[in-house]
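In this view, the complex is presented without one of its protein chains, the others remaining in place.
Chain nomenclature is as follows: A, B and C, assigned in order of appearance, with residue numbering initiated at 1 for each chain independently.
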Amino acid sequence: MTCRQQHERGAAPQSKIPVTILGATGVVGQRFLRRLANHPWFEVQHLAASDRSAGKAYSHACQWHLGGEPWAGFGDKPVQPCTPEAAFAPVVFSALDTGPAKEIEPLFAQAGAMVFSNASAFRMEPDVPLLIPELNAAHLRLIEAQQRRRGWPGAIITNPNCTTVMLASALAPLHRSFGLQAVLATSMQAISGAGYPGVAAMDIVGNVIPFIRNEEPKVETESNKILGSLLEHENGPGLTPAPFKVSATCTRVPVLEGHTLSVSVKLARPASLQEVRQAFEAFVPDTAGYGLPSAPARFLVLTDAEDRPQPRRDVEEDEGMRIHVGRLRSCSILDWKFVVLGHNTERGAAGASVLNAELALAQGVLR
Amino acid sequence: MTCRQQHERGAAPQSKIPVTILGATGVVGQRFLRRLANHPWFEVQHLAASDRSAGKAYSHACQWHLGGEPWAGFGDKPVQPCTPEAAFAPVVFSALDTGPAKEIEPLFAQAGAMVFSNASAFRMEPDVPLLIPELNAAHLRLIEAQQRRRGWPGAIITNPNCTTVMLASALAPLHRSFGLQAVLATSMQAISGAGYPGVAAMDIVGNVIPFIRNEEPKVETESNKILGSLLEHENGPGLTPAPFKVSATCTRVPVLEGHTLSVSVKLARPASLQEVRQAFEAFVPDTAGYGLPSAPARFLVLTDAEDRPQPRRDVEEDEGMRIHVGRLRSCSILDWKFVVLGHNTERGAAGASVLNAELALAQGVLR
Amino acid sequence: MTCRQQHERGAAPQSKIPVTILGATGVVGQRFLRRLANHPWFEVQHLAASDRSAGKAYSHACQWHLGGEPWAGFGDKPVQPCTPEAAFAPVVFSALDTGPAKEIEPLFAQAGAMVFSNASAFRMEPDVPLLIPELNAAHLRLIEAQQRRRGWPGAIITNPNCTTVMLASALAPLHRSFGLQAVLATSMQAISGAGYPGVAAMDIVGNVIPFIRNEEPKVETESNKILGSLLEHENGPGLTPAPFKVSATCTRVPVLEGHTLSVSVKLARPASLQEVRQAFEAFVPDTAGYGLPSAPARFLVLTDAEDRPQPRRDVEEDEGMRIHVGRLRSCSILDWKFVVLGHNTERGAAGASVLNAELALAQGVLR
Partner (left out) sequence: MTCRQQHERGAAPQSKIPVTILGATGVVGQRFLRRLANHPWFEVQHLAASDRSAGKAYSHACQWHLGGEPWAGFGDKPVQPCTPEAAFAPVVFSALDTGPAKEIEPLFAQAGAMVFSNASAFRMEPDVPLLIPELNAAHLRLIEAQQRRRGWPGAIITNPNCTTVMLASALAPLHRSFGLQAVLATSMQAISGAGYPGVAAMDIVGNVIPFIRNEEPKVETESNKILGSLLEHENGPGLTPAPFKVSATCTRVPVLEGHTLSVSVKLARPASLQEVRQAFEAFVPDTAGYGLPSAPARFLVLTDAEDRPQPRRDVEEDEGMRIHVGRLRSCSILDWKFVVLGHNTERGAAGASVLNAELALAQGVLR
């Protein structure tokens, strides 16, 4: 683990690693680009998107949705088609939709790229890491099994659904300290989570939509994999999912950025309020000491303010990479309840994938 | 019960009953006034409000917050102080805040008025009915104990907290059919629930506030009383609260009217989806056949639309008196989960009190 | 003008006239349907829409965007293609977009239908009436020239752009009383004006978009035609546009229904504040005494409330058919300034066309 130690001291790669962004024209693609435009370890080589955009200058291929410099300064860069022939780089960030991701990401892995994907297509495959670096950095080793099984020189590494990221991050300290039996969550999700144009203003202004297609099944299964145990099998490392149950109701509210969750949990063994607070406050992320450029200064913050966290006021802290927990109190049905907040398109999407890649580099998986 | 039978056939009182509105200048007071302006059974005699407003014409005492005719046509009517001397009527509707309600409502009951109160001050007193006419019409008989115990010729009759109304209404069919063990709810509440000026725009635009002061304790206790059993004791009728537990998280969202709840329940005995659907759809409100003017055509509607109910689109149905249930499905932690919606300032406040008074009249309690 | 006199006494046609709605699945099409579902003079015979929808039941062809009964009770009615062969009726309401309108509306006129169109395609044609019945009922006679020139047994009759309706209605009293020289307007337009899905929530929540494609040219030219003079020419009646100039800036704001305009005007001859008030208050609409079912009880209301009109609070008055004027005061650059509000999808679209058809029937143009 020399490499890890090296990066623990904050050393960067000697030269920047070229990267490709797949699905660069969408909302998440743009956030990838903005994060990578001045990244200390990575350098944007290719912007790739659907055939409709390929061949155009990036500024003609899409409207820029974010603040800061329009098109992150890449307005003149030509958009490539999403093929390894046209857009290969050793590191690939994928903001593709599930359908295209299922077809395109394997082509890049086969061509030797490490694909860091925000898509759901491969998340639940047993040999694909579903990473939140602070929680399960060791799961990165699943790519050994993946490469062996699929014969790829590269690999696919995924981050969770944007709502799962917040939930699993808040569950991890409790899971580690006490074990979890049951989790019941209601989300109030931001409109940015639906991409662009995404949610029609006529649907959401002054409204709540108590349904988000395909969302609840993801939230109800992904946390178990994320908090699962890595075991050595004959054919390489494998995962045993954590055994708790999750029940989720996902709703959309008129908020721009930030998914808020109301969560109740039943622990595997009793704990006092003091112990639960301690579990949150003393949680040490797996990434401590790695010096990952996109890691937040504080990963998980428990607040005592009676009416926080609030998406509009808190979500941008630590460039959107912080998880906020508040309103911790006992629950008369399960054991404890609290509110969790995180930035759905940073912590829950682009920032998540970039952090995964940084972890991979720090662990010597990228060369 | 001749009177009741008479009203069951829809007969109105021979002449309209004069009423007083306490706290007439606030948002709920205005809704009372609008509902009562053309009511077939009641006639507005007095508008009463705090000393700050008393003596002014109603149109000078407050800004009109609702649509329709400004000040419901009562703009020139002078506002009275909140004393029985100045503003007595045999029926009183109270939109007072808790503090003033605690002092003022008993004065009117002592003077012989039937006080229909939206305030929380007396809701949990054992001899005060906490009514949702469709659910617990028989609880009105608690006023016998109240009058005996307190020596009042009149009485105080309350409606629940605005969030409890929606919750208890959706729970009632399940409670009746299967019994309830546990209820876990997260609310997404409208800004109108905080009155006027109420929530600052700077606080709620594009935001979720995961806390509403004093709200959760009400939601966690009132349903048990509402769904409790009326028993004959020596000193008159008394209530045994329903024994299930409720755990609530209450949040504010940028919606104008309509509280939405995400609810999970554990039943006392197992039921199939078909049985649960049936419980909702076959529920017969206690008010069936009474012909109460403010009763909704349909009290409780279970929808199969995958993304309904939605506050902005559904909440005004049946003049805001309908309860909407949707997204009924099994819950992996408790037994069933669903979404409930209702109009917080009509079904949950002014309309609730008026319906209570109509029930009292139909049951012969008002003369 | 016997027919007119007959309808002045409120007499309806002996039997309801069958109508077709073109573009029935969109937001304006749905408002047409809701207005016509229980119309005393018209009866919905055909719902027509694009090939994508044709053949489906109406409830499968579109999501219902309005309140009230879903699909206005026509959920099972099959959608027809937009051809006279499949969907002819003597009266046709068109909610088509400009492109399709240009092709399809003439086919129906040629087949003998009176086409009441909300599209911009034919508005500025010299032989096509651009009607606001209260302002220029006489312009309906332009169809004589239209039928002669184009050889159609039917005709096309248009209503203005949704923003123009509010502006022209507020200008008419000033134009009639004093003449107009110049009009400078800034609009704050509702999101419903862009149809569905229309404006992306990501674009408009908490934002102002200071541009609406193709809107300003319409607002800058249509009022002159609407307030123009009908003159008899050799070949039938013709229009001389009113000679004032209009300069418009159109913006989008996060409002659901209701376009608000800030307007400054220069009159052709000086007037006192009293005279200008009088012009607004004493304005007699051309439709006075016709008893048109969709005409508002009050067409144009001038308010003295210092902070009105407001879209959310005022726009639904008179079923959205009222024009609201407020904040009338002198302007140091031009002569007078004021604020105008109207319902963009009723007064400015569906209600406008239906009112045009009612006028045509009252004037004996429909048989």
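The rule we apply is simple: a contact is a pair of C-beta atoms (placed from the backbone, for glycine too) under 8 Å apart; a residue touches a chain by one contact, two chains touch by 3 or more.
Bear in mind that the values here come from a model prediction, so they are computed numbers and not experimental data.
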| item | value |
| --- | --- |
| Selected from C:66, C:138, C:334 or C:365 as touching the chain missing from the view | C:334 |
| Full-complex contact with the absent chain, from C:38, C:98, C:229 or C:247 | C:247 |
| Among B:97, B:203 or B:316, the residue in touch with the chain that has been omitted | B:203 |
| Interface residues of chain A (partner: the chain not displayed) | 67, 205-206, 313-314, 316-317 |
| Footprint left on chain B by the chain that the document does not show | 27, 65, 191-192, 196-206, 254, 256 |
| Hidden partner chain, residues of chain C it touches | 182-184, 186, 188, 205-211, 220, 245-247, 249, 251, 253-256, 260, 262, 264, 266, 306-313, 326-327, 331-334, 337, 339 |
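In this text, only the chains that are shown with their structure count from here on.
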| item | value |
| --- | --- |
| Leader among chain pairs (count of C-beta contacts) | A-B |
| Gap in Å, rounded to a whole number, between the CA centres of chain B and chain A | 44 |
| Distance between chain centroids, defined by C-alpha means - chain A, chain C (Å) | 50 |
| Length of the line joining the C-alpha centres of chain B and chain C, rounded to whole Å | 42 |
| Interface hub residues of chain A, defined as touching at least two other chains | 205-206, 254, 256 |
